[in-house]
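Following this message is one structure expressed as structure tokens.
The block that comes next holds subunit A.
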Amino acid sequence: MSLELMKGNEAVAEAAVRAGVVSYFGYPITPQTELLEYMSHRMPELGRAFVQAESELGAINMVYGAACTGYRTMTSSSSPGVSLMLEGVSYIAGTELPMVIVNVMRGGPGLGNIAPAQSDYNQMVHGGGHGDYRCIVLAPCSVQESVDLTVLAFDLADKYRSIVVILTDGSIGQMMEACELPPMQPLKTTFADWAVQGCEGRERRFLTSINLDPAAQEEMNYRLLKRWIDVEANEIRCQEYYMEDAEYVVTGFGSSARIALSAVRIARAEGIKVGLIRPITLSPFPRQVYADLSDKIKGMLVVEMNAGQMLEDVLAANRYRTPTDFFARLGGVVPFPDEVLGEIHRMVETPISTDGHPRDRWLARVLAKG
Partner candidate 1 sequence: MVLENCEIETTVFERPDSLTGTTSHYCPGCTHGIANRLIAEVIDEMGMREKTIGVASVGCSVFIYNYLNMDFVQAPHGRAPAMATGIKRVLPDRMVFTYQGDGDLASIGMAEIVHAAARGENISVFFLNNTNYGMTGGQMAPTSMPGQKTTSSQTGRDVETQGFPIRVSEMFSKLDGASYIVRRSLHDPKHIRMAKKAIRMAFETQVRGLGFSMVELLSICPTNWGISPLNSIKWLEEKMIPYYPLGDYKIHPALAEIKL
Partner candidate 2 sequence: MPLKGRIVVTEKYCKGCELCISSCPQEVLALANDRITAKGYHPATMVADGCTGCGICSVICPEAAITVYREKTGVNRIPA
């Protein structure tokens, strides 16, 4: 095993190269740009395709075209850029094509800022583009996991003819950590029976997202849903820490989970029986994990870098059985482990209120502090 010290964005790029990506199309946007820059020299070096597009709109539609050929393809961007890409995302979903998109989230809405945030959870997990489709959404919390999930993303995309989103943020994208890179995979030589490469020796094919006949569109939507149910049955991934004897649970994804884990470790050292649940697949969401939380759990703290977007999924999955509180920093502010530790202490010292919504109680606390 050899470890390399790599920046998150560049590690994802190299992992994609080794997973056999044949084309990359992107557009500069902070804090994602290193991925594009890395690809700009790495792809041509290997004789693979790289285009810096005229816009995110251009990039996603180049990916759309490249995906039609059946070869592995990807793009990457950050929040405002991903908003622009959503047109293509919907079309790619509507054409049932595999592709990988890396979203290195930053503060928003609007142009926002370039600091890490998690405020595009809903956009990625609950839609974004128009129509009835779902993306597989993977949320890494370290450079190593970014690498591992990138390889997985391409496999899942091919397996389910699905869009796979790697939902990371400015902190994981920019940080440098040691990681082990995967071996270089050979490029695809066999292709699915829908791939458009010219009709030599076979009937012609065409790929479209148009179904003028509503009944045909309904059929297509059934097909997407059936495939999604397979995804839900087979691909849910979630990591639990210190949950064996836990009386309290903290939960979050990506960066916020990583920060929360530091707080959980300190709390454990203090003798507090607290564990952590970290969904790796945000979509499909590990609902059962929250549904199955034992009655001995006295309280749950949801930590995010957004105003409670995953919180809603946690509450629905848990069916409001476990008393739940919420803590967040917004707009590109990254929480400190100390702040999360303070919330853990509060949860342990005073029973969680069940009045109102956890997000509203959190906001009231924030406002009361001034």
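One rule holds in what follows: a residue touches a chain if its C-beta (ideal position, glycine included) is under 8 Å from a C-beta of that chain, and two chains touch if they have at least 3 such contacts; residues count from 1.
Regarding selection, all candidates are chains of the complex that A comes from, given by their letters.
Just so we're clear, the structure is a prediction, and the values are computed from it rather than from any experiment.
Participant: Looking at subunit A, find the partner in this complex that touches it; the options are 1 or 2.
Facilitator: 1
Participant: Under the touch definition given earlier, write down the residues of subunit A that touch candidate 1 in their complex.
Facilitator: Listed in rising order, the residues are 22-23, 25, 49, 51, 53-55, 57-69, 71, 73, 87-88, 91, 95, 196-201, 204-210.
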